[in-house]
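The other protein chains are all here in position, but one chain of the complex has been omitted.
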Amino acid sequence: MLGQRSFVRVGVDSALHHLRGLTFDSAVFEDVHCQWSPGGGCVYPQDLLSRGDGSRPDVQVRSTDSLRQSQCRRLRGYQRAAIEQFLSEAVTSPWEVVRCLVPDEQGLIEASLEELVDSEGCSVVVTTGGTGPAPRDVTPEATEAVCERMLPGFGEQMRAISLRHVSTAVLSRQVAGIRGSCLILNLPGSPRSIREILDEVFAAVPYCVDLIGGPYITTDPSVVDAFRPPHARRE
Amino acid sequence: MLGQRSFVRVGVDSALHHLRGLTFDSAVFEDVHCQWSPGGGCVYPQDLLSRGDGSRPDVQVRSTDSLRQSQCRRLRGYQRAAIEQFLSEAVTSPWEVVRCLVPDEQGLIEASLEELVDSEGCSVVVTTGGTGPAPRDVTPEATEAVCERMLPGFGEQMRAISLRHVSTAVLSRQVAGIRGSCLILNLPGSPRSIREILDEVFAAVPYCVDLIGGPYITTDPSVVDAFRPPHARRE
Partner (left out) sequence: MLGQRSFVRVGVDSALHHLRGLTFDSAVFEDVHCQWSPGGGCVYPQDLLSRGDGSRPDVQVRSTDSLRQSQCRRLRGYQRAAIEQFLSEAVTSPWEVVRCLVPDEQGLIEASLEELVDSEGCSVVVTTGGTGPAPRDVTPEATEAVCERMLPGFGEQMRAISLRHVSTAVLSRQVAGIRGSCLILNLPGSPRSIREILDEVFAAVPYCVDLIGGPYITTDPSVVDAFRPPHARRE
């Protein structure tokens, strides 16, 4: 466990198949040479990011669903872009992002969450996708496995927010929990839903991170009106 | 496990005691000869249905509460009628109903849920009643025991819907979960509450059944505006 930091590191852990789903909807793909190991090994974020163009978050994915089997694609990371855009608008205290992209296997997701919290020292980790009812959706299971305690209010609130926009939000199994001094939050796979949710739930994140021993996070009240009780404020 | 069907079978599993509660409120009873085995054996649906008049869903129940102990009554199945009325208005793809009536014993409810999913090939199973705080209410426990994963959003949404009408909806422990390619959903015992809930939550059922490998369900958008993301539509 790292010592207390004066800035917050935000880990972003994206499950592959939800990026995949975006090919049909809103993501931009380009054919690229396949970088995926034939044995199905984990795509580590450093590998991915070293191939980005520096100016925008690009990732390598190999789609495996029936329509695009054995093709390799480049997905512009709209999910991560939505998260990082939000952070740049909302968080006024120092922050940096650690990115991670893992296949939809519970063990690999657990390992990447543990690394983001224990080795990378993240105080907030958000995952994207992998929370639906399909058999391949295992992100909530992985999150629960690495957390010491769960915060059921986040799942309830995130579903209630998304239900205002789409009736199938009820199918989401999103959870949130605490590992050490880190809050782990499952977000949906759609960039628009990610933003709708962060706009509301992030108001409780700074005080939550206070209570579990993380850094003091401040926000721009015109974007997110984060609440702290008077005795917890440092101004 | 059966192969994929082109039509959806909807299993209806009703716990006895909630039919019982209806005697005071809204159900119509007639004295009939007692068909219940003295040892308290399970009333199997084939036994019940073979004694129905064919034109409406009638079931045999023996009430066991203090006011009507050791009497046998015929209950017109208002709960099942509410469900089947809804299905006939809402579902435009082929469907059929498999009915089941079991006493409030967790083992018997589990067995009937397993039969509806594994042997009868139902893609959707709805239960009625047995979700309250009383000791005899064991339907959520039975549902959880036979499901491979739970969908907490349904319980939250169903309680929120009923809370608009009655404050005691908070007492309901309704759950929903997945067994194989089947969605199992606990409904309350009151026919009016059943309809209020189905009118809203059914919008997410067709896409849920898609995602878990069941048949493609279509609905009448004037009754239920079922949502699927664009890439999941077959039109």
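Just so it is clear, A and B label the chains in written order, and each chain counts residues from 1 on its own.
As a convention for this text, a contact is a pair of C-beta atoms (placed from the backbone, for glycine too) under 8 Å apart; a residue touches a chain by one contact, two chains touch by 3 or more.
Source: prediction; values computed, not measured.
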Any idea which of A:Ile109, A:Leu163 or A:Ile178 touches the chain not displayed? A:Ile178
Out of A:Leu101, A:Leu151 or A:Ile194, which is the one that touches the chain we can't see? A:Leu151
It is residues of chain B that touch the chain not shown, namely 21, 24-25, 132-135, 155-156, 159-160, 163, 166-173
In the full complex, which bits of chain A touch the chain not displayed? Write them out. 149-154, 156-157, 160, 178, 183, 200-201, 203-204, 207-208, 211-213, 225-231
